[in-house]
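All protein chains but one are shown in place.
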Amino acid sequence: MTLDSVKLALETPDERQPYAELGMKDDEYQRVREILGRRPTSSELAIYSVMWSEHCSYKSSKVHLRQFGTKAPKSEALLVGMGENAGVVDIGDGWAATFKIESHNHPSYVEPHQGAATGVGGIVRDIMSMGARPIAVMDALRFGGATQPDTRRVLPGVVEGIGHYGNCLGLPNIGGEVAFDPCYIGNPLVNALCVGLLRKDQIKLATAPGPGNKVVLFGARTGADGIGGASVLASATFEDESQAKRPAVQVGDPFMEKLLIECCLELYQADVVVGIQDLGAAGVSCATTELAAKGTGGMHVDLNLVPLRDPTLRPEEILMSESQERMMAVVTPGDIAAFMAICEKWDVPATVIGEVTDTGRLVMTWDGETIVDIPPGTAADDGPVYERPFHEPAGQAALNGDGPERLPRPSDLRETLLTLLGSPNLASKEWVTSQYDRYVRGNTVLAQPADAGMVRISEVMPGAEETTRGIALSTDGNGRYAKLDPYAGAQLALAEAYRNVAVTGATPLAVTNCLNFGSPEDPEVMWQFAEATRGLADACQILGVPVTGGNVSFYNQTGSAAIHPTPVVGVLGVIDDVARRIRSGFTAPGLRVALLGETHEEFGGSEWAHVVHDHLGGLPPQADLAAERGLAAVLAAAAAEGLIEGSHDLSDGGLGIALAESCIAQGVGASVSLPIEDAFVGLFSETAARALVCVRPEAFEALAELCGRFDVPCYGLGTTGGTSLVVEDVLDVPVAELREAHEGALPAIFG
Amino acid sequence: MARVIVDVMLKPEILDPQGQAIARALPRLGFSGVSDVRQGKRFEVEIDGPADEAALSDVRKMAETLLANTVIEDFTIHVES
Amino acid sequence: MARVIVDVMLKPEILDPQGQAIARALPRLGFSGVSDVRQGKRFEVEIDGPADEAALSDVRKMAETLLANTVIEDFTIHVES
C-alpha cells in the first residue's frame, strides 16, 4: 500500500477520494481542497471527515445551541462555560464542580454492554480532562417497550455495562432514569453523566501552548477500535439488515481507566501538565487538532511513535481509531521525567509523540514523510455550519387537538393507583440500580430512590475538610411531553430536574443537557430540535441557571421513524450544609403532610393516558417556571431552617404516585385528604411545580408562613403513620401491597 | 450422549483487557517468554443423542445466537473425543 | 513461537450458575436435546520459543498458580496444532 503523503497529493491532484464513504458532502470536500490549496492526503481526509462529522462539529445544531450562550442568565457561579470538555461551576469555599452528560446511543444498540460501558468511560475522561477528580456518575436510559423482545437484549447488557465500568472505577452511581416507550425500540438512549471536583484555581484546559513543549499520549495502546465509528457509526442511520457491516465496536478496559484517573490526579498534584485532552470520538485527530488550535497554533507529531495494539494499522486508521482509555497531555521538557515516573508508578504506558511548534500548522509524519500539514483550527473550529430547514410536523396540530379529555375516566382509583405504580415507567428501578455501587468512597449522602443524588465534598479530596457543602444532581426528560410540544417539553425536563434538586434542600446552580433527536435532515425533526433548544434556553434564563455544556445526538431513528424528541436535562445544585439535606419520603410517623403547589387538570402525555389508554395527544402540562422558582426557594429556605423532615417531588403519575412512593420509602403509611374535589384529577394529574413534604406538627405554621412569602400554595393533607396509605373517601392500600406492586414489576419482566 | 465443545474468543482486532492484564502480570510473577495471552470462554455442551450433522448444526446455531456475541467474538466447535 | 492452550473448568462438584442459566434458556430458544452446559475459560498463551518440555512445564506452573484456582477448578493443557 502506497503512503499518501503531501508530496504525492501535490503530484496527483485528481486522484479520486472516498470522501462520500466517509460521510462527507461534495461541498465539504471542496472546502477542504480550498483550505489546503490542494487535495487532502488520505490522512488529512480522515481528520477532516471525523472532525466535520455531525458528532464532532455540531454542524446542524450549532446555530440553535448558540442561544444557550446569548440567553444565558448572569451567573457568578459559572467558571467555565460551553466549549470546553465540560463546564465548571463555583460551589464555594474555593471548590468547583465540573459535570457533563453525553450520549452513547448507537453503540449501545449494536453491543449493549460495551457500548454503554464505553459511554461511561468517555464521559469520565471528559471530567478528568478538566483537572478534576471524578466523584460520581449517573445514567439516563430509555428503551423500547419493556416487554418487547429486543428490550430484553438491550437493557440487561446496558445496565451491566454501565454497572461494571462505573463499579470498577469506584464511582458511586447516584441517580439516573429508566424509561420505556416503543419509539426507542431500535434506538435506545444511553446518556451518561459524570461529575467531578477540583480546586477552583486548578482548572485544566485543552490547550497546547509553548513551542518546544512535548505532546504525550498516555493510557491504552491504539487498536482498530471503532475505526470510522465517529463519522459512520455515530452519525449515520443504520438498520437491522446492515448488521454484517457493523464496524468494530470499542471495548472498554475500566481497570486501565481507574489507573488513568489516579495517575492524572497525581500528575495534577505534581503540577506537570500544561494542557490536557481526553481521547474520545475521533481519537488522535480530535485531540491533536483541538489542542493545537487552542494553543500556540502549531504541533508536530510523529505518528510512528503512537504505541499500537495492532501493528498493521495505517496512519489513517490510527488517526480515526476510537480506542478507549487514552489521554493526551502537553508537558514542558523539564517536567517530562517527573511525568513519566508518575505514569510508571501507575503502570500507565506513556509516550512522547510530538512537540508544540509556533508554525500555525499541525504537521504529522509517517516513515519520515509528511502526511498531514493543515491549519488545525480549520478542522477543530471552522467546520461547516448548516442552517437546516425546519417546519412544524404535518400531524402536529391533529396530535395536539386529540386531547385526553375524551378518554374514559376510571371508577376504581385504588386499582388505577396500583396499575400505574406497577407500570414499567413508574415501577421501582431497583432491578437496575442494585447492579450499581452507590456506596463506594463513602461520600454518598443521597442516591436511589432519592429525587436527586447528593455527595458530600469534605472528604472527596485532601484539603476539603473545612467545607460543609454538598452537591446534588438530577437528570430528567420526558419524550412524550416533548413530542406533544418540544418547546414546553424541554422546559418541563429542566423544571423537573431543577425541582428534584430543590426537594433535597439544595439550590440549583447550573445545567447540562443531552439532546436526543432523529435526523436533522428531516425538517420536522429539525423543528422539534429548534423548539426544544429555544424552550430550554428560555427556561434557563427564567430559572437563572446557565447551560454549561452538553451533547447532541442526532439520527436516532429507524428508517423514517424518529424517536420522540428527547431532551435530557441535568441540573447541579449546592447545599451549604450537607447535614441539612432533606431525606426522601415519609421519614417517621406523626408528621404533617403538606402539598406545595397548585393542581390543575393536566393529562396530556400523562402516564395514566399512556398506560391505561395507550394514548398520546393534546398538550403537556404547563411549564410554570415562576412557580418552580418559588417552590425551589421555599425548599432551600426550609431546609436551611431545618423545617422539613422528608420530601418528594411530584412528576409522572402525579400526587397518587408521590404519596405511594413516599410511603414505600421507609415503610411509613399516611392518612390524607385531597386538596381538590375531583379525586382522579387530584391523584393523577401531572401539573408541574409541586412537591410533597412532611414536617413536625409544630413546624407546619412556619412552613405555611414561608410558603406565603414566596407565593407558593401550601395544603395540609393529613399525617403520616400506620401501615396503609389512606386517601379519605377514595382508597386505602396497605404499604406492603404498594411495595409489592412497585418492586415486583421489573423483576417480573427481566428476571 | 456426546460432548460438544464450543470455544469462544474475542475477535483478534478487539481489545482483550483480561488477557492483557494477565500478560502484564506474568513477568512480575517470574514467568518469562510469554509474548501474549488471550482469554476466552469454553463451553461444554452435553447433547442427548449422537454428535451427528443435525446436532452439530444445532450447536452451531446455539453458539451464534447465545454462546458467542458475534459482534465481538468468534467461535469454533468440535466434538470431544 | 507456539500457542499453548489452557482450558480451565469448574470442578464437577462446584455449581456453575452461568452454565445452568444457559442450559435453562435453551429450550425457550427452541433448542432441545441438550442435557447440560458448563462454562469455563480458555487461555491462549503465546510463547516465544518452541513448545518443548521446559516450556510446557512453565505453562503448567502458570496454570496451577495463576490461571486456575485449583480449589475449585481443573485445567488441561495442550499445544495448538
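Letters A, B and C mark the chains as written, and numbering starts fresh at 1 in each.
Everything below uses one rule, namely that a contact is a pair of C-beta atoms (placed from the backbone, for glycine too) under 8 Å apart; a residue touches a chain by one contact, two chains touch by 3 or more.
Basically, contacts and distances are computed from a predicted model.
Choosing from "Sugar ABC transporter ATP-binding protein", "Phosphoribosylformylglycinamidine synthase subunit PurQ", "Segregation and condensation protein B" or "Sarcosine oxidase subunit delta", the protein name stored in UniProt for the chain missing from the display reads "Phosphoribosylformylglycinamidine synthase subunit PurQ". Remark: the absent chain touches shown chains A, B, C in the intact complex.
When the whole complex is considered, the residue among A:125, A:142, A:204 or A:258 that touches the unshown chain is A:258. Summary of contacts with the chain left out: across A:75, A:351, A:435 or A:724, the touching residue is A:435. Touch with the chain that is not drawn comes from one residue among C:9, C:34, C:51 or C:67, which is C:67. Touching the chain that is not shown, out of A:95, A:346 or A:680: A:346 (per the contact rule at the top). Residues of chain B in touch with the missing chain: 17-18, 21-22, 25, 28-29, 39. Within the complete assembly, residues 160, 163-164, 167-170, 253-256, 258-259, 346-347, 433-445, 456, 459, 578-579 of chain A touch the chain that is not shown. Listed for chain C, the residues touching the missing chain in the whole complex are 10, 13-15, 17-18, 21, 66-67, 69, 71-72.
Assume only the chains that are shown with their structure count from here on.
As a whole-number value, the distance joining the C-alpha centres of chain A and chain B reads 36 Å. Inter-chain spacing, taken between the CA centroids of chain B and chain C, is 9 Å.
Chain geometry summary: the mean Cα position of chain A and that of chain C are 41 Å apart.
With touch defined as above, chain B holds no residue shared between interfaces to two or more other chains. Across the interface of their complex, chain B is touched by residues 1, 7-9, 19, 22, 25-26, 29, 31, 33-49, 55, 58, 61-62, 65-67 of chain C.
Partner chain B is touched in their complex by these residues of chain A: 110-111, 114, 220, 223-225, 246, 248-253, 255-256, 309-310, 323-324, 347. Residues of chain B that touch chain A in their complex: 10-11, 13-17, 20-21, 24, 69, 71-72.
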